[in-house]
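Yeah, one chain of the complex is gone here, protein chain that is, but the others are all in their spots.
Note that the chains take the letters A, B, C and D in the order they are written out, and that residue 1 is the start of every chain.
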Amino acid sequence: MIQPSNSLIVAVVSRTMIPYLQVFALYVIFHGHYGPGGGFQGGAMVAASLILSRMALGGERAEVQFRSAWGSPLGAIGALLFAAVGLVAVFFGGEYLNYAYLPLPLDDPALLRSYGILFIEIGVAIALTGTLVAIFDDLVEGHEDYD
Amino acid sequence: MIEQHLPLLVPITYLFSALVIPLVGLAGRRYAYPVALIASLLATFAAARGLSVALREGAMRYAFGGWAPPIGIEFVLDPLSSCMSVLLTGLTSLVLIHARRPVESEVSGKEIPFYSVTMLLMTGLTGIVLTGDLFNLFVFLEISSLAGYAIIAVGEKPAPVAAFRYLILGTIGATMYLIGLAFLYMLTGSLNMADLASIIPQLPLTPPLVVSFAMMVVGVGLKMALFPMHGWLPDAYTYAPSTSSALLAPLGTKVAAYVLLRVMFFVFQPSFGRDMLPVGDVLTYLAAGGILFGSILAIAQKELKRMLAFSSVSQIAYIALGIGFGSQLALTGAVLHIVNHAFMKAALFLVVGNMRLVVGHSRIDQFDDSLRRLMPWSMAAFTIAALSMVGIPPLAGFFSKWYLVLASIERSAWGIVAIILLTSLLSAVYFFRVLERVYLRPLQAIGGSGFESLARKEVTMSMLVPTLTLSGALFILGVFNTTIVTKVIHAMLPPAL
Amino acid sequence: MFIQLEVTLFILLIAASIVALQVRDLLAAVASLSVFSFVAASLVIAMGAVDVGFTEAVVGAGISAVLFMVALYHTPRRSED
Amino acid sequence: MLPLLAVMASLAAVPLILLSSRFPNLRETWTISAAVLKFAFVCALVPGALANKSAVISLIDLSPGVSLAFKADPLGVFFATIASGLWIFTSFYSIGYVRGLQEEKQTRYFASFAVCLSATIGIAFSANLLTFLLFYEILTVATYPLVIHKETPIAISAGRKYLAYTLTAGVVLIAATAWTYHVAGRLDFRPGGLLAGSNLGSGEARLLFLLFLAGVGVKAGIMPLHSWLPTAMAAPTPVSALLHAVAVVKSGVFGVIRVVGFVFGPELMHRHGFDSVVMVLAAATIILASLLALTQDNLKRRLAYSTVGHLSYIVLGAALLSPSGFTGGIYHIATHATMKITLFFCAGAIYVQHHKENIGDLNGIAREMPWTMGAFTVGALGLAGIPPINGFFSKWYLGIGALEANEFVALLVFLLSGLLNAAYFFPIVYRAYFRTSEHNNNGHGEASPLMVVPLVCTAILSVVFGLAPNLFFGFFDLAMSITQSVLSGGRI
Partner (left out) sequence: MIEFIQGYYAYWAIVILMLIGLYGMLLKRNLVKKLIGMTVLQSSVILLFVASGTKWNGTVPILDVGRSVDDPALYINPLPHTLMLTAIVVGVATLGVAFALLISVYRRYQTLDEKTLLKQMQ
């Protein structure tokens, strides 16, 4: 487990930054289907904020927000969400990932596609956050049981 | 309703199981294996259905998300891809039936990620085979490669180093392919294989087109360990866990060979690599070198898995040889050899897995006739597969060589004929060296226990049945090769040869 | 876009990559690689691919750099070549 | 259907043999019944072959246009009858031999034996080159366990040598077959040559013929490709007897006849002068092998070199391409088989009972083993070409054939080698009957009846076929009709 940083500046700056980072990341995720950004970038930013909190605040306090053990299951769940949304379209008569067939109470196929993508983006974001944090934790742990 | 989604079913089954395994793994480590096995069996079933449909009704297309092909991504289930997917899924099922005990003993504690990544590997491999889009193919290629690095790395002590070197070379290969793709996209504005096949013949032979073709061939050649770009293969296959090598050796490089076939004959027109550029000839020379090199080095190896790895280098070169010639006979031989060699190598690597479980090593110089006493059935399977590799009829290995020899004679390439036949003899040398030790070298008695006191310690049925099935299948593949060739392989060859 | 800007960026890019590969202190190399990623991201944006630039910035200068740092955390910082 | 049944009979016995490995009597029952059954199937084909009606059965395709096909043509029936008939004797003899020596791994022994016989019959009945090649390779592999049966270092190195020679020959034959397919577009054997009428250049034809000759010549023991044969005498004696006097080497000469008569055909042979090439090789082999046989002290090795020489009789006869020569060559397959198997049986019986392998130790052995040595004498006389025994008969025809073809050198070779045969066999007979052993023979006497009866039977057969060549199976008529079809097929 990572020890908290000794530097006051690092601690204060990162503690201030992390919430803003995460809010902005959420904006990037939800804005993604009609502007630059999206699940991947947003997820990466969420992961970056979590990793920053691990590095600056130390493992113990970072675990409060995001447990190490959640990493890989979340990665799987996010990807599963992505794949499942695609499959739902199949069950409602469309091709795989054809969001126009999603069972949402909307009439316009274009809108349907738009909101369908939102689900996908959320899935991607969750998957990316989980996976990246898991990779980070894994790499860090890899050190510690060796030293 | 299912019929319509057939092209999708195989990769998606693997993908879902890859994602579900970590989740059910939370409930207990023991649930990972059944999920993987069931998924693989389902995928096999879907692939078999797909093959029958594709042979009956011709190519079947599936556009993702409802976007029409030149823009959207499509999956194509034509005879070639469906046959490959049957091969991939079928062999995976057999290897997975075999896998439970070896995985428990060799990668204990990491079963959940191992099975999950294996499923991801299969997602990638089946995706490569089924996709009709060159960029999508790149993505699947990388998915399968990444999964491959991971399941190699959990092996013996040097495994991570081998995997790392594989990663570096594999990434270079993939990047080469991507660069080639960039040029092709610049010239044509399309990435869809069928679309490209109609555009490329109208293009003038400009340097970018040549560069793109060459880059793609080189990149794929790296992935398929085509001599002299095979450097990563021996270490990777040697140090990987048995199950990983049993999956990667028969399937990984074969899929790369499939990509080569696709790119050279279905995306570019067959005459492109033959008449306009000497790529076919170069491929033939490289293959001839690889056939010899692999066999000669295989003779020098002291470790059975390493020997098999070098033999793979040589066998892959056979496939490249067929692709390089590019005639109907040669391609028949190449495709048949993809199938045959997959079965042979899978059988051989499974036997190595059995050996490692029972006697704990696979060093050739320590083999003695206690092996035939301890594990007679595994050794019988090994013998059959080895004879098939040597090319004894009616085993499968003979017939793919037969077509390749016919193709070389057709081209009056006598040197190649000589090399193919010489390599048969070389492979006889390295396989009989092993067989002789296993069957004839007296037990190096420890404590004077002697041969007769050895109790049979054959592996369990779950490991034995796949091993024997694979080696038994070599008879069937051999005897019924004409049926396979005329019914399946002829249907899958490019129409404009 | 201004051609001068692009040329400058390309020169910077090449310089950063060479520095990243040639410096023996790996931490400095990773820092240089971050610079490389940022410059590449700006170039990509300059060529009109906003999405790609954004992603490249997040991934190249963010995630990759973090991964490199973590890897260097306890592996030796000096490289022999 | 019959040809297939004949091939399958012994193959079907293999799993039964393997399953009943714990019960030797049951296991041997399977062997014997398979042998008898197989012989019955083959015999049932004889009338058809005599009437020149070939039973044909075509199974699945091995390669597009080339099927796994069996055809019981006269030549095939001829060879199959001999091989399967002698298998019965060998089976009984083997049982006596391996039990007499308390050999280990008897199950493997009998199983491999059965596979070998299947392959041999398969070779005999194969209707095309690819089927032939298939069984030829199976025979190679199935013989290997028999050669290394003793698992001594000598046996193992003999096995290596055997494999090195025969596998090389196999791949050469693959090349030749593939090339033939490329040239002719088909592979089925036909009297007069399947290549007849193809536009093969002279240089290409030469290379192709050389490939074929090397491919089949190894098993046929044509010098300089013979050297595996004496080495392979490390195998148990019944193996040497059946495989190295009947099945394996005869498959080789059978292959030579197929190549000469059914692939190339007389016309091509003449046109490109292949016949003289083969004749020179065969003649040299006959003389050299006989001379080498003189220098051997080990009885089995002497027999082996004698085999090498006699195989070349057949090859030479086929290469003469004259009516009597071809007939004599084919008939020599049968006569040499009965005589040589007798001799090998005798050598084995002596080894089992007295553990003597060298000729120098055989002084006075006839007093101990009168039946065995009697049979040995019959075989030796026959091989030297003394009249009432069948060896004379085939040699007579070979000689006439040489005259018909105006090859006086060949006639000379036959005569000279007859003398040499006498020179290397009669000292054995002389020692056995007229010298006394310096050690007092300790009264081991004859070997078990399981061994003596078969060897006496084969000796009697040798005499019977010498007196009445057409008895039972019409061997001579078969040989004649084969010759006729080949030679006339060439002219059409």
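Assume a contact is a pair of C-beta atoms (placed from the backbone, for glycine too) under 8 Å apart; a residue touches a chain by one contact, two chains touch by 3 or more.
All of these numbers come straight from a predicted model, not from anything done at the bench.
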Chain not shown, its touching partners among those shown: A, B, C
Where the unshown chain meets chain C, residue by residue: 1, 6-7, 10, 13-14, 17-18, 20-21, 26, 29-30, 33, 36-37, 40, 43-44, 47-52, 55-56, 59-60, 63-64, 67-68, 70-72, 75-76, 79-81
Interface residues of chain A (partner: the chain not displayed): 34-36, 40, 131-132, 135, 138-139, 142-143, 146
Missing-chain contacts mapped onto chain B: 71, 135, 138-139, 142-143, 146, 149-150, 153, 157-158, 160-161, 163-165, 167-168, 171-172, 175, 178-179, 182, 185-186, 191, 235
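Everything that follows uses one rule, which is that only the chains that are shown with their structure count from here on.
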Pair of chains joined by more contacts [C-beta pairs], A-C or B-D: B-D
Cα-centroid distance, chain B relative to chain D, in whole angstrom: 44
Averaged-CA centre spacing for the pair chain C and chain A, given as whole angstrom: 24
Rounded Å distance between chain B and chain C, as computed from the means of their C-alpha atoms: 37
Sequence positions of chain C contacting 2 or more other chains: none
Pairwise touch network: line, ring, star, complete, or other: line
Contacting residues of chain A [partner chain C, same complex]: 36-38, 40-41, 44-45, 47-48, 51, 132, 135-136, 139-140, 143, 146-147
Contacting residues of chain A [partner chain B, same complex]: 72-73, 75-77, 79-80, 83, 87, 90, 94-100
Complex contact set, residues of chain D against chain B: 60-64, 68, 133-134, 137-138, 140-141, 148, 151, 156, 159-160, 163, 167-168, 170-172, 174-175, 178-179, 181-182
